[in-house]
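For this depiction, one protein chain was excluded, whereas all remaining protein chains were kept in their positions.
After this line comes chain A, so read on.
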């Protein structure tokens, strides 16, 4: 009896591992191995025709930390994350709450909100390029009606980063709204009715019942938004190319430049490793810290 149970357990374990195998293989091949390989190559110098690459230890990292551009880029990316993550989540939540209430043309509103998400980032960037273009762009045209002078939104160091941030928020909010909408639909209607009978206002109901029940979704979205704030740079290629004067350069664009414009693979590898470490830490902290205070149904 005991033996057969043991055997059963063993079989279950083998079964479990087999199920994990495909994902495990793919992840190792396309995620873990490249990460390790990147780390390894970040420890070597840049090989030239005359001098082969040689092991230099942390030299690439030291060089990186001494590069003022790196710090500019880090600062930009921090601002970028600090603005896009909370604002896009906030807008997504507000839109979802609105699109989930009993409004006319609800389906249309949802679709309208979702449209930016289905556009490729490059297309979205082109669209916004039209808005931002000095003199001819929509913004300047409208501004002109009120007598404002033309602004080169993408060409000025003090506005370029914010122009990029707005495009990202516009793109992401609709996507996150879909998650919130799905989560809102799992909240039973009778909770609202019970709260109504108790005399709770709409705001109280939202704050005390809806928001806590949306916490798992918020956590999920937050991790995604955080990762996206590093990952999503397609629009930079169209809008600013990181300029002017590095004012809108984000870390992944910086890595791309190093690797494919300046062909400095080891430096790019070192930066990538730093980004990976930071992202993993952030995700881990979010999951372990917030998870405890989150109610899952």
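Rule of thumb we're sticking to: contacts are C-beta pairs under 8 Å (C-beta built on N, C-alpha and C of every residue); 3 or more make two chains touch, one makes a residue touch a chain; residues count from 1.
As a working rule, contacts and distances are computed from a predicted model.
A.B. asks: Just go with whichever of "Ferredoxin-NADP reductase", "sn-glycerol 3-phosphate transport system ATP-binding protein", "Iron-containing redox enzyme family protein" or "Aspartyl/glutamyl-tRNA(Asn/Gln) amidotransferase subunit B" UniProt uses as the name of the absent chain.
C.D. replies: "sn-glycerol 3-phosphate transport system ATP-binding protein"
A.B. asks: Thinking of the whole complex, not just what is shown, which of A:141, A:204, A:245 or A:281 touches the missing chain?
C.D. replies: Checking the options A:141, A:204, A:245 or A:281, the one contacting the hidden chain is A:204.
A.B. asks: Consider the whole complex, including the chain that is not shown, and state which of A:16, A:157 or A:188 touches that chain.
C.D. replies: Of the candidates A:16, A:157 or A:188, A:188 is in touch with the missing chain.
A.B. asks: Which one touches the absent chain: A:16, A:120, A:144 or A:212?
C.D. replies: Touches the omitted chain: A:212.
A.B. asks: Given the contact definition stated above, which residue among A:28, A:196, A:245 or A:281 touches the chain not shown here?
C.D. replies: Checking the options A:28, A:196, A:245 or A:281, the one contacting the hidden chain is A:196.
A.B. asks: Against the chain that's been left off, what residues of chain A make contact? List them.
C.D. replies: That gives, for chain A, the contact residues 188, 190-191, 193-201, 204, 208-209, 212-213, 295, 297.
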